[in-house]
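Following this message is one structure expressed as structure tokens.
As you look at this complex, bear in mind that one protein chain is not there, while each of the others sits in place.
Think of it as A and B in the order they're written, each chain with its own count starting at 1.
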Amino acid sequence: MTIDRRTLGRMALAAALSGLALSGAAAQGTFPAKPIQLIIPFAPGGATDLTSRALAKAAEKPLGQPIAIINKPAGGGAAAMQEVAKAEPDGYTLINFTAIQAAIAPHMRAVPYDTAKDFTPIMLYGAFNTFVAVRADSPYKSLGELLDYARKNPGVLTAGISVIGASSHLGMARLAREAGAQVTFVPFGGGAPAITALLGRHVGSAVTSGEVLPHVQSGDVRLLATLMARRVPELPDVPTVRESGFDWDINSWLGIAGPPNMPAAVVQKLEQAFLQAMDDAAFKKSMTDLAVATVRADAAGARKQLDDDLETFGDILRALKMGRYAQN
Amino acid sequence: MDILGGLVQGFGVALQPAALLHCIIGVVIGTAIGVLPGLGPTATISLLLPITYRLDPVASIIMLSGIYYGAMYGSSITAILVRIPGEAASIVTCIDGYEMARRGRAGPALGISAFGSFIAGIVATAGIALFGPLLSGVAIRFGPAEYTALVVLGLILVTHVSGGSMVRSLVMVGLGLWASTIGLDPIAGSERFTLGTLFLQDGLDIAIMAMGLFGVAEVLGLAERRLRPSELLAQPRRTRDLLPTGADWRASAAPIGRGSLLGFALGLLPGGGALVASFASYVMEKRLSRTPGRFGTGAIEGVAGPESANNAAAQASFVPLLSLGIPSNVVMGVLMGALMIHGIAPGPMLMQQQPALFWGVIVSMLVGNLMLIVLNVPLLPVFVALLRIPQRVLSPLILVFCVVGAYSLNNSTTDVAVMGFFGIVGWGMRKVRLDPAPFLLAFVLGSLFERSFRQSLLIGGGSPMIFLQKPISLALLTAAALLLLLPLLRRLAARPASGKAT
Partner (left out) sequence: MAEAAPARRVAAGDAAALVAILVLVALAGWRSLGYGVWSYGEPGPGLFPFLVCALAGICGVVALAATLAGDAPAAEIDPDAAQQEGPMMWGKLALYVGVIAAWPWLMAPLGFVLSTAAALFVVLRLAEGMAWGPAAAVLVGTVGASWLVFERILGVPLPHGLLGVG
């Protein structure tokens, strides 16, 4: 079930927040003069939800106003995106902006917003790790060996993924296409069930995010590569996709954005507050615990990343003939 | 670590004042949100997560799991009193629980549901303590083919839940399965039957439909004609008269035992464990009963069995989470997030690294179930008194509750409209003798069914032989086929005999 309200424990938090709110608002005089609403286009409880909550909590202090979180997962997050795209550009309505809704979804299906025009990116704070995983007792020790096997036995290698069109799927599909291999993708609706199926020998490989790490530590799963640009600090032995002989990487970023045409001063204020919040200990801990990679980008950097990725993911999907480019 | 030592350590952890306090808070919140339609344990646990950052990990997991099984109990309260299932696992309880309440036996229904849950809790705790680490492997043996077979078996059981005709049940099962395909395709991600709307992309929500088909439809049903005045005041007032009688206990003992074992076994599997357990238990009791005709008219076995089963399943679902790091349902997924926030990775290493947490949480479930009884038995007269509210006041109250509950799911008025639509449809369905229960149960199983069916075909290279090649799936399918054919064979066997007799 996908529910949220401002928070069940609001009573408990209210006292602490109102103290902050009063002192902060009086000192600033201008923006922000009232609580800010951050809409999360996912159901509560996932890594995106938990990390952006931690970030918002930490940004309350520099902003001097509480940030109310509302989860609106309807339409795969499209409803939330549409709502923010049409909201007043006063800085009081923000969205948890991710590559999934912003850069991939427009290429997968018709969405009621135009990412390039309808949003003001404010900052990026993180990105999902994406790993190619096999069981520890599997004979494949590297990404090359796995793809070799898939090339020689077309369609025999199964890869558990969360959903079609997830960055994990696009990454592995691109790997397979460039290696001339044919992989059968089996979507499980989430990373955890895909790993379960890998452990139970129901699929031959899995492409997942950080939720695989406990199974790596217990020695049941071996990671062959990360699809990100840099090696993960906790896993120095896992090579990147570039080190495995490909000239690209995948960045499934997470950030904050607002409606289009926001005043520059408001954008700047929010950008600084959220970037400052990234130094918060509780936020950092949530990122490490949930195995989300830290990516730091200001408003300009976020804009560039968005424009680049809109194009990149479009190219990948066109090449793979998927989503809106599927030919039946 | 040996089991006895583990249990001793677990009691040491769970009986500390702080742990007890968090356990009480958890079960009280859980019961409350279980009673409120719409608000479920998933949302509540997610919302309380930030508060638990400051608690120690054991206390926070004890509290959050208390919310989970507390909600399982709370949802049966509304199912029995006003026929609104707070959780999918209580849909079956609506059938005989509500009929008992109508016949002045709301007290025994609520009582047996609490005691049954408690006994199931003891059975499940013992099961986890004795076999937990061994059983954890069961979960990963279930791949797409095995799930498909399990759901097929479940769907055949669903057709036996309804008191109506088998063919009509199958029509509703088909419709329920179809309704579950509305929205984004689980494999290809393309839109189906969305009529171009955004809200249908997510598919229909089980809680919205259940509130409409049961809660709102009940309000409409009550409005259509005058109630016979005598029926309303039939509930006794004293706690003593509200408890299950000796006869109730004799009728319920075996169903509680069977329900607990069945629930424990099915709860170990990721997916719809608690739900399948509840109606599998209902069907089993109906089959085993010497008077199956009483089911649907207020048979206490039809409450005792399923309520024990769903509680045992809820507790058993902690086994794959704590011992394998596999969340078997959405609530377990959120709990896994909670553990990870505290820097604890649920998984094979947990029992060695955090024995206090593992055993503490297991024992706290026992304590929590005891607390549920201690708290709820004195409240029986209060719950039952709700039924003394005149219908013309109670009906609008139910409506307000359903509207707020539906709205709060996604902060969307569209959900309220969808609930209203299903309310009106549900009222019509009663008038034309079509049962909403098989529809809802099939709907819940539908997405698991389609996903695993198509995953199996993908893995099997398009060949359905995969279902017969895997031993577990073959066994389950054989059981399903027997269940389907048994009534036919029995009828064939009976026909010549009765022919001679006339």
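Everything below uses one rule, namely that a contact is a pair of C-beta atoms (placed from the backbone, for glycine too) under 8 Å apart; a residue touches a chain by one contact, two chains touch by 3 or more.
Given the structure is predicted, the values throughout are model-derived calculations rather than measurements.
Within the full complex, the residue among B:I45, B:A106 or B:V173 touching the omitted chain is B:V173. Panel shows chain B; residues 39, 83, 98-99, 102, 162-165, 167-168, 170-171, 173-175, 177-178, 181, 185, 187-188, 190, 192-193, 216, 218-228, 231, 293, 392-393, 395-397, 399-401, 403-404, 407-408, 411, 413-414, 416-417, 420, 423-424, 428-435, 446, 449-450, 453-454, 457-458, 461-462 of it touch the chain omitted from the view.
The definition used in the following text is that only the chains that are shown with their structure count from here on.
Here the spacing of chain A and chain B, counted between their Cα centres, is 32 Å.
Chain B contributes residues 38-40, 42-51, 53, 139-145, 184, 186-191, 198-199, 201-202, 205, 207, 270, 324-327, 330, 333-334, 336-337, 340-343, 345-349, 408-412, 451, 455, 458-459, 461 to its touches with chain A in the complex. Here chain A touches chain B in the complex through residues 1-5, 7-9, 12-13, 43-47, 49-50, 53, 57, 70, 72-76, 78-79, 82, 108-109, 112, 155, 158, 163-165, 184-190, 192-193, 195-197, 199-203, 213-215, 217-218, 220, 282, 285-286, 289-290, 323, going by the rule given at the top.
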